[in-house]
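Okay, handing you the structure first.
Left out: one protein chain. Kept in place: all the others.
Chain IDs A, B and C follow the sequence of writing; residue 1 opens each chain.
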Amino acid sequence: MTSETGFDTGLYDRFPTRGPRPAGELEKLEDAWCGPKGWQWISAINNNFIGVYYLGAAMLFFVLAGALALLMRTQLALPMNGVLPQETYNQLFTMHGTMMMFLFAVPAVEALGVLLLPQMLGARDLPFPRLSAYAFWAYLIGGLAFFGSLFFGLAPDGGWFMYPPLTGATYSPGINADFWLLGIGFIEISAIAGAIEIIVGVLRTRAPGMTIDKLPIFAWAMLIFAGMIVIASPSVILATLLLELERAFGWPFFDPLKGGDPLLWQHLFWFFGHPEVYIIFLPAAGAMSTIIPAIARTELVGYRLVVLAMLATGFISFGVWAHHMFTVGMPRMSVNVFSAASMAVSVPAGVQVFAWIATLAAGRMRFNTPGLFAVGGLVIFVVGGLSGVMVAMVPFDWQAHDTYFIVAHLHYVLIGGMVFPLFAAIYYWTPLVSARPLSERMGRWIFWLMFAGMHLTFLPMHLTGLMGMPRRVYTYLPDRGWELPNLLSTAGAYLFGIAVLLWGIDMARNFRPFRRKNAGNIYDGPGLEWLPNDLYSVRSIPVVTSLYPLWDQKGLSRDVATGRYFLPDNPTGGRETLVTSPMNAEPQFLLRMPKPSGWHVWAAVFTAAFFLLLTVQAYAAAALFGMLAVYTMFHWCWLLDRPMTQPRVDIGAGILAPSYAAGPASHGWWAMAITLVVAGMVVLLAGFSYVFLWSSRPELWKPPPDDALIAILGLYAVAALLAWLAVRLLTHDGPRSPVVSTLSMVLSVAALNAAGGLDVAGWLGAGLDPQASSQYAAVTALLAWQGLFLATAALMGLYIGLRLAFRYVLARQPATFEVVALFLAFSAGQGAFVAVLPRLFPGI
Amino acid sequence: MSALDALRGWPPPVLDPAGPFAGPVTTVAWVLFAMGAVVLAIVLVATAAALFGPRRWRARLGGERLVWLGGFAFPVVVLTGLLIYGLTLTRDLSAPPAPGEVRVRVTGEMWWWRVGYLDARGGEAFQDANQIHIPPRAPVVLELEAADVIHSLWIPRLAGKLDMIPGRRNILRLQADRPGVYAAQCAEFCGGPHALMGLVVVAHEPRAYAAWQARQGRPATPLPSRGAEVFAAAGCGACHTVRGTAANGLAGPDLTHIGSRRTLGAGILPNHQGTLAAWVADSQALKPGNRMPAYPVLSGRDLRALAAYLEALK
Amino acid sequence: MRGWSWMLSGLLIWAAHFSALYAIASLDAQTSADDHTLWTSAALVATLLCLAGCGLVLARTGFGAAPALPDRLAALGSLGAAVAICWQALGALFG
Partner (left out) sequence: MRRWDGLCAGASAVILAAGLLAACADKGLPPRQLAGADPERGREIARRAACGACHDIPGVDWPKGRTGGSLAGFASRPLIAGRVPNQPQTLVRWLRDPSAIAPETGMPAVPLTTAEARDVAAFLYTLQ
């Protein structure tokens, strides 16, 4: 295999090293990675802590949202039952769906990734530990506030899909809908932060030798998962922004009276909402593909087919969003294409299911709790997949859509595809983080109760749907024959509830996290996560030569634990991990990582407070906390890229590696690039929305300003050029380099803002009034989005200037400049798009 | 057959079609159930064999060949067939309406249905609410609109559902092969008492349809009565229209022929003096959240007179 | 980047085909009914182009014979994409 980075892979032969390790090495490592004590646990940034917190919070929301479901089932047990008033029921079903999707399913699988990936990949931690801690705290605070809205009657009640105009200011005048819009927008930011972490983690922090074809299947799944979040969630962020703008300021994106279109929301929502299902399913499927081989003690049959199936799912799931809209009266050609794509997306699911069956056949299944949950999940998922094929048939969907048939379908898919695999994962991986494994005996009870409860709840719902019962009804009339299936469903729901209760008891009795010693590899799993580990993850980072290293590489555990591989110590004295190349995992540089501190926690608290105060319309306080949030983040960034002294360090066996990287080699540059992909998706979808709104009412559109488009584009080009020049000037390393290049960067920021200002001035001259029409609303939204970037650019200019004043701008450390330049160049490109699209389309 | 009899659940309406726009979908449903049962059986048998089968079977199953056959080849063949079937049917069922078909404009409102019968030129001949009368054995075109939020009209025994979206007009065709009463309801969550937003479709015998049409087209001819006075004095006319009288409100359903309707409160109650009086006095107890305020101020005598007046509006 | 594009080439072709058909279907809905044949043929042309792309990728990998993971994924992806592309084309033809 040709080298990706110029690293000589022959050097791998130096491992495992021989001879004793120097004394005090291990103590130094333990010292650097020691866990927080007492109240400092809040400041923990190690994935061993954050992963457990994260998963714990997700399970808390699972239990809470499940309790809401039990209340709803109680109400529906009998016709015209009076347990819950109508308003409460409408809030409950909205909260149940929203919490299960946004506060349980996505965070739970993301937490699983945060918890397991470093260990699986042989990294000491994820590359941005504070970012994952920030994501967790933001999610926990935001989620609890969101759930708390129920107790004040302020919970949203427009359904988890929040279709306008029902959720617009006219028909939902309270702040309930704002809770949803701001809360979900906020929680998506946290999901994106986690996704960035996971992408960079999987691509750049793998153990040396773990080439892309030896990437554990779970890591593949998490990589695709994170990529999908990056592409999909901008859509819901944009949608919530637009609806909130319409609610707060009357910008008519969805109001048909002023040229808006309610269907725009549906397109944006489902462009996120359908991939969301696979976002939830893929990591769980990855866990299944990890657990089933381990339980059957054999390799996964068709590893490559499964990888391709997951990739294909990731792609095709973006082409099926409109199958949630078969009944809105779309043109037939669109309907047909979406129907075909919906059928296509079921093929990869079939590949995975049969790969699992083949693996079970190739090995010998052990009927322990993880195994039971895995096989049970498989069966349930197949039923859900089959009803999915049914509703992909458009004429059948016309009947089944928005009935209990769909409720049955989606719960089969999500419970079989995600909840059962998650429970399998919890039972399988608990010994990794807990001093005691969970109880096998109780596990079996829990499995069978859950399996029976699941079918008893949802199997009758297929029939209830065919009998004509629509979804989202707080009650139903007697005499329709719906009593019996509903009563059965309620009984099943309670059975499921008992299973979850038993699981809670099992957790309380046996879960003992954060101990120095864990229960170990009791299921004989083959992955690196089962190497002896501690808070610093593995003692030394192994060279991986197999997809199943613990099965195939004899003596690996012993050699790793005695420090005979990469990075047996911490050469810079702090927390570090190895950054490797994305395809072949060749060592590139040593990444120094931060120690615990409170800034990211405060940043999370202030961001949450900002959004919460915005929701309750305390604008002055919101502005204050917004500024505090910006300040804490600013301070957090201030700790990055400090001058350092050891340019090259020994990463084991005398192999020297740089301890610094800038540009595309560095992890920070990747994080910025991914963030910009998110931003790019938002603006791309905003462009789509703009064109969509035009197509719905072209006759209402007014001509754009005929003005200085050339000047705007010229200024943006200058800005991009100056940003590029700043990096070149710095790395040129002349005596005045820091000053000149900082100046160039600041000028670039100025040019950006000038261009933006010119753009806005042109539109204002043409009478831009965002409340007047959907055209003006869309243009204003585009300009405002660009304005957000220009303001951030200004902050970055300030940041660079301050760094110059503190003499942090060094020619041999251009990482910050590279990142800022990337951002400025993107902003210039985005500005050009924002200037050009509304001026040249729909026509000059 | 009474209106409420049409609401009974068995056989499931989706599997008990009564017209050519629903029948083929039922056939699809049965085909899909058969497909699902076969595939599920295959998966279960394969899983059982993989778990418990003799070594020889498991050796045959435990390779990539199974993944290719079961996970790729088999689904591709089955799904190709299904797709073509579905596409053909979609085309047949969504054929554009022919000229001369009866047109009815149904507007979804929170939480009832405004039903306008269109004449040959597309103008509204007369208005009714919460029930749709159609001639039998002839395709009918429903123009679906929404006045406030998104609703969805679903008459399971006659056709699939189609959404009513503010600012748009969707076309739903349906046909009843037999005279009868068909239950329908709103299928898209529209807030508040969405659960109680039903309606009935009444398919007549041909001659009965013409008679019904003639009667509905006429304005009301109520005799002067105490009920009419109460109706006027209580301000009912601010929201409701009774053609032929001074009442011309547009916010609520047209009451010109309310006495002839089968149900009250958008498909939830039988319609007679008793329920009319109950509805007027306290509709919030019967359909919480609906837009009609309760009228507890009417005296017993006035309430009874009003109910009698409304029932007489046949 | 090149490595990833190659590995995902089949799926990227699928994405291109889907986007093309979505755009064509939208244009078809936006223009007069007389142009329907035009748009159907456009969908057909896009389909043939994409299928040719899938064929090229498959040929370059020796129809899946190449053992390296990126090549295998490119080949398998093209195969799967070809199926989905054909189905989507059917959808457009029935439009």
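Before moving on, here are some points about what is shown:
One rule holds for everything that comes next: a residue touches a chain if its C-beta (ideal position, glycine included) is under 8 Å from a C-beta of that chain, and two chains touch if they have at least 3 such contacts.
Just so it is clear, the model here is predicted, and its values are computed rather than measured.
Shown chains touched by the hidden one, complex as a whole: A, B. The hidden chain makes contact, of the residues B:Pro54, B:Gly122 or B:Gly300, with B:Gly300.
Contact with the chain not shown here comes from a single listed residue; of B:Ala187, B:Leu269, B:Met292 or B:Leu313, that residue is B:Leu269.
Residues 2, 4, 268-270, 272-279, 281-282, 285-286, 296, 298-301, 303-304, 307-308 of subunit B touch the missing chain (whole complex, contact as defined above).
One chain of the complex is left out; on subunit A, the residues touching it are 78-80, 477-478.
Methods note: only the chains that are shown with their structure count from here on.
Each chain gets one centre point, the mean of its Cα atoms, and the points for subunit B and subunit C are 40 Å apart. One finds 28 Å separating the Cα centroids of subunit A and subunit C.
The multi-chain contact residues of subunit B, meaning those touching 2 or more other chains, are 72, 76, 79, 83, 87, 90-91. Shown for subunit C are the residues in touch with two or more other chains, namely 80, 83, 87, 90-91, 94. Chain contact summary for the complex, subunit C toward subunit B: residues 80, 83, 87, 90-91, 94. Within the complex formed with subunit C, the subunit B residues making contact are 72, 76, 79-80, 83-84, 87-88, 90-91. Across the complex, subunit B is touched by residues 85-87, 90, 157-159, 163, 165-166, 170-172, 256-257, 260-263, 298, 301-302, 305, 309, 327-329, 332, 335-336, 339-340, 343-344, 346-347, 350-355, 357-363, 365, 375, 378-379, 382-383, 386-387, 389-390, 392-403, 463, 465-468, 470-477, 479-482, 696 of subunit A.
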